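Heads up, one of the protein chains got dropped from this complex, but the rest are sitting where they should.
Right after this comes subunit A.
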Amino acid sequence: MSAHQKYKYENDYKPDENRNKGASRWSHCRKRGADGSLRKSHSVEEPGKCSQSSRRPESFTTPESEGPVSRVKNWGDEVEAEEMRSNVRRDMHRYRRRILEADFPQRERKISSGSSDSRDSRDSKESPAKGDIETDETTLIRRQKQINYGKNTLAYDRYIKEVPKHVRQPGVHPKTPNKFKKYSRRSWDQQIKLWRVKLHAWDPPAEEGSDLQQIEEIDLGEIMDFELDVECSSNTESHCPTSSGGSLSLAEDSFTGTPKKMMKIEDAEMS
């Protein structure tokens, strides 16, 4: 065999990696488990399932482990990564075209209205200049993954069904961060966090026993309250999202129940 054997198919792939099937604190909110299968909305995670931290696959490298292990992934993962890359590229083409169209709105209308080369505010804030979009693929893929986590929730599903795009009000309704705009890492991560917190308003109502929940809620409510700018009722049933200083003018009835974050603690303790 000739030079084509420069690539190797080493042993350590595990098609049934446990971390794909393990339950985690947030499993309840996810529409889909990490192995891709759809979760039924209120399934309880079995106590026997291992948590994410135990039984890592061999290819997992940490400073404490024996050193670098072969990182050859399984084909399933490789193809998914390929797909994400090509999706991101496709999204970028579309986005670039959209910006170009925004830069050149219908000429006829502009001329007849008598305005000179005016650009409305949306251009400066919303559509970045052609050269100023994020193009680094690693960054885009990382951002897309974060967006996918958020979209892979029951809350998101319910949100898009309930609030069609033309009804959405900026500030009130969560808006997916634009991965093509230039932001610092911190800024982006914060936007994602805020977006996901806002989405919790559309979490499905819970079914588990509420007594334990209320205890947990009170504890966390105390911790969270001092960070907030938002008016919250002291009622333990309603919740307030964390916010690092920005004031959120959210209508109280946009929250339909306890945030799932709080409930997950008791789930983990129960299992």
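Basically, a residue touches a chain if its C-beta (ideal position, glycine included) is under 8 Å from a C-beta of that chain, and two chains touch if they have at least 3 such contacts; residues count from 1.
As a working rule, contacts and distances are computed from a predicted model.
Engineer: Write down which listed name, "NAP1-related protein 2-like", "MIF4G domain-containing protein", "Proteasome subunit beta" or "Nuclear pore complex protein Nup85", is the UniProt protein name of the chain that is not shown.
Structural biologist: "MIF4G domain-containing protein"
Engineer: Have a look at A:76, A:105 or A:171 and name the one touching the chain we're not showing.
Structural biologist: Of all options in A:76, A:105 or A:171, contact with the hidden chain holds for A:76.
Engineer: Out of A:86, A:135 or A:176, which residue would touch the omitted chain in the full complex?
Structural biologist: The missing chain is touched by A:86.
Engineer: If the hidden chain were put back, which residues of subunit A would touch it?
Structural biologist: Missing-chain contacts on subunit A: residues 1-4, 7, 9, 13, 15, 32, 35-38, 74-80, 82-83, 86-87, 90.
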